[in-house]
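The complex is shown incomplete by one protein chain, all other protein chains being positioned as in the whole.
Read from first to last, the chains carry the letters A and B; within each, the first residue is number 1.
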Amino acid sequence: MLRLRAVELARMVREGEVKAEEVIEAFYERVAKVDGKVRAFVRLIKERALEEARRIDQTVAKRGRLGKLAGVPIAIKDNICIKGVEVTCASKILAGYRPPYDATVVARIKAEDGIIMGLTNMDEFAMGSSTENSAYGPTRNPWSLDRVPGGSSGGSAAAVAARMAPLALGSDTGGSIRCPAAFCSIVGLKPTYGHVSRYGLIAYACSLEQIGPMARTVEDCALLLSIIAGRDPKDSTTANPPRPFNLSEVKGEVKGVRIAVPKELFGEGTEPRVAEEVWKAIHLLEELGAKYEEVSMPSLKYALAAYYVIAMSEASSNLARYDGVRYGFRANAEGDWSKVYSKTREEGFGPEVKRRIILGTFALSAGYYGRYYLKALKVRSLIRNEYLSMLKKFDVIISPTMPTPPFEIGEKVEDPLSMYMMDVDTVPVNLAGVPAVSVPCGFIDGLPVGLQVAGRFFEEAAILNVALAIETELKLYSKEPEVA
Amino acid sequence: MEEPEVKIGLEVHCQVTSLKTKLFCSCPADYRGKQPNTHVCPTCLGLPGSLPVVNKKAVEEAVKVALALNCQVANRIVFYRKNYFYPDLPKNFQISQYDYPVGVNGKVYLDVGGRKKEIRIRRVHLEEDPGKLVYKGSITESPYTLVDYNRAGVALIEIVTEPDLSSPKEARLFLQRLRSILEHLGVFDGSLEGAMRCDSNISVAGGARIEVKNISSFKEVERALTFELLRQRNLMKMGRKIERETRHWDEVRGVTVTLRVKEEEMDYRYFPEPDLVPIELTPEFIDAVKRTLPELPDARKDRLTRQYGIAEAEAAVLVSSKPLADFFEEAASMCKDPVKAAKFVVHTLLGVLNYYGLDLPESKITPSHLAELVNMVEEGVVTEKTAKYMLRDIVVSGRSPRRMVDEEGLQKIADSAVLEEAVERVLEEEKEDVEAAMKDEKVIHHLVGHVLKLTKMRTDPKMVYEMLKERIERLKTSYASA
Partner (left out) sequence: MEEKLTEELVKHLAWLARLELDEAEVKSFTEQLSKVLDYFKILDEAETEGIEPAFNVLELSNVMREDEPGPTLSPEEALANAPLKEGEYIEAPRMV
């Protein structure tokens, strides 16, 4: 059961072959068995989930209509709002906060009868690439428990990899879906910016982030995307694509697909064996009828700096609202509002969050705004334009997702800059706004390697096709981590 | 002695009271008199994960204001975040505008002592109102602060002038003009409490610029600036230098006080709001808005003088407030002598309202009351003086004029016998004045006053004067010949 695809599970529930309640129970059992070691979930909502499951089973019994996710358990990152359920962004400062509304993506999942199991661990406020910056402690990579699962959606990735949930939602600001997908050997998609509503996503950096699906297979990933995507009037930055995303277009055919391989994304920090695995996959695609060409995208060398300046600046503003007045943690402090706010935020935020707020405040402050923030926005234009023109000549852009395999817990956490460098291959697409998917493409010493496919605005089908082709050839979804 | 050069600039915040909902969310915008925290949603409460969505009508209203103030309207407007911490801000930033405001480089004309003065408008932009803070006692005594977010997110239009105003009085005149323009646009109801707030910048003789905040109405602006001007002049006389600072106007004590400010300017770290997209205003759109603009005060003033034949000075007073001009036009449509109606409104009614401290909409007098009064004077039913007396009562009682005349017996005395009797009585009783009048014609007016008093104003002063003059003349001759 735990190995079944979401697509299959939903069909079986709809057709009465299996009870939704059984499905839910099975997955919660799995959580009880392995999550003590993996620590993917921070909050389980078993009572609610079982209630939902029973309702679905009753509907089946009455021959009622059920949605495309009928009975499928889904893990949600701890920064997405579910009405009445505590959500904290893995931060002390939001302890106890229960939103009075559902995120749009949650409402859409519920409308298709998906069952939310619980909330997963993450880097605090999505700031990190390893899920070590959490107030709940780190999540462990199911493939090797002393290594990081990637971040910031590490909990969601680990849950899927360890078969605790067939589907998960993560959020991706600079690689936070793709990085853990690569490190945990699953599929993770960052949709085109504006394709999925951010209403109900607790903001880190608004102009860069998207909620996206994570699953063991491309097919399941595509299914979840089809349900959450689409313009939301509550989110002014969403738009409908010229043609809506169509599941049936994802067939895995790559004949005639033109692939660009930018050398800048195979740069200095890339481990040679990672590059090797990615090239093997590229050659595989060639055998299937695709054509590749090595290209240069010179603006990419500024991507990491531009990304961090923009992200930290927006974050410093987005996180200003956490002051202990309307919700969350409030320090026991004497003094006027300024003193109480300062104490609350000092005690409530972790060190990485504080660092980014400080630097973001700096980048926006008078005298520096032009040099840093505005400059970063101009560099962003450069990068976006370079992607757009490259994607006129080519259909997709392929690179490693991460420059290295999963590193050890504690290895980089003391050196912020070395951690930031991990994002070098993933941040460019957040700046450009184009969609990108990470698909497993190999293992090095038992540690997963992911390959990244980026494509044109709103052409998620095209990149999922390439990912599906690789998946069909390599069948890496059949490998399972032994959570020992 | 030379008048040191006074430069005053105003930053006026006006709520767009014509909107049903807030600027960035669909909560109802009419928060006055509602239970606290009942008009809130995730967006205006600043809940995590919430997002703003622009109110289309707010943009249209802002464009109307920019056009009415003769601004260059932008072809693209962008919202910015103004970042600072304060207990009335749900997000600890305010969505406002910085570069790309709705309008720039406008002008408003003031009538200053018969001269037309141009006040330049630097910019017009949209922003959201913060919530309301409530204290237990005064702001300094209150052990904690209570917050009501009903007002948070309501649309404000900010209008910034160049420092072209030269006196506190001009500042008040400007605000009155602005209010009239906004009311005529239908964008703003000036009678709502707190709907217009302003901050001011004032410098004297090229000295440092002092910012005065917390001015709640245009009545207060003249008081606050008069005080501040005096304070600065006194300091200068004592040879002290004026340092750049921000001061707070304390309405109750009637003084400006230093705010606790850091030496540096507030760094608001403006950047474009990433959760919103730019609004493109096409020339077609702006033209369409221009065509919907209603008649504005200046145009209305010209029309009133042409249409009703009233004096320009009186027309100017009438259009200084939309409710007043509306009242006049409605009354004029029902009465035989609009010119007289205008005089009544401008020279009597306003004085009476002022005496009672009432705004026209708060009083009980209706346009038909006024029309009736004017008609009754025309018809000779009452004297003008009686009519003015009646006005004073109707403003607070709301009684119909004809009823009042009947109830109190105020009809004009047409019977000349009664008039003669009154005149004779006065000549009898006021011997001193009569003697004085024989020597000095001007004293006859005094005697007229006595007659009017005796007849409860129900006699026509002109007739009385003529009658008295004639009698005094006769008396003079009879004494002379005696």
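Here is the rule we go by: a residue touches a chain if its C-beta (ideal position, glycine included) is under 8 Å from a C-beta of that chain, and two chains touch if they have at least 3 such contacts.
Predicted, not measured: the structure shown is a model, and the values here were computed from it.
**Q** Which displayed chains make contact with the chain that has been left out?
**A** So, taking every chain into account, the missing one touches A, B.
**Q** Taking the entire complex into account, which one of B:His39, B:Arg247, B:Lys340 or B:Lys412 touches the absent chain?
**A** B:His39
**Q** Can you say which of A:Gly154, A:Gly194, A:Gly212 or A:Pro428 touches the chain missing from this structure?
**A** With A:Gly154, A:Gly194, A:Gly212 or A:Pro428 as choices, the missing chain is touched by A:Gly194.
**Q** Among B:Gln72, B:Asn105 or B:Ser142, which residue is in contact with the omitted chain in the full complex?
**A** Of the listed residues, the one touching the omitted chain is B:Ser142.
**Q** Tell me which stretches of chain A touch the chain missing from the display.
**A** Chain A touches the chain not shown through residues 96-98, 100, 193-194, 207, 233, 236-237, 239, 299, 301-302, 304-306, 308-309, 316, 320, 323-330, 335-343, 345-346, 349, 351, 354-355, 357-359, 361-362, 365, 368, 371-372, 374-382, 384, 415-417, 420, 431-433, 457.
**Q** In the whole complex, what residues of chain B lie against the chain that is missing from view?
**A** The list for chain B reads 19-21, 25-28, 35-42, 45, 53-59, 76, 78, 85, 87, 133-135, 139-140, 142-149, 260, 267, 269, 272, 274, 276-280.
As a convention for this text, only the chains that are shown with their structure count from here on.
**Q** Report the inter-centroid distance (CA atoms only) between chain A and chain B in whole Å.
**A** The answer is 57 Å.
**Q** Which residues of chain A touch chain B in the complex?
**A** The touching residues are 80-81, 87, 89, 94, 97, 99-101, 103, 198-203, 205-207, 233-237, 313-314, 316-317, 320-321, 323, 325-327, 337-338, 341, 361, 364-366, 369, 373.
**Q** Which positions of chain B touch chain A when the two form their complex?
**A** Within the complex, chain B touches chain A at residues 42, 45-54, 81, 83, 85-87, 90-93, 145, 147, 265, 267, 269-271, 274-277.
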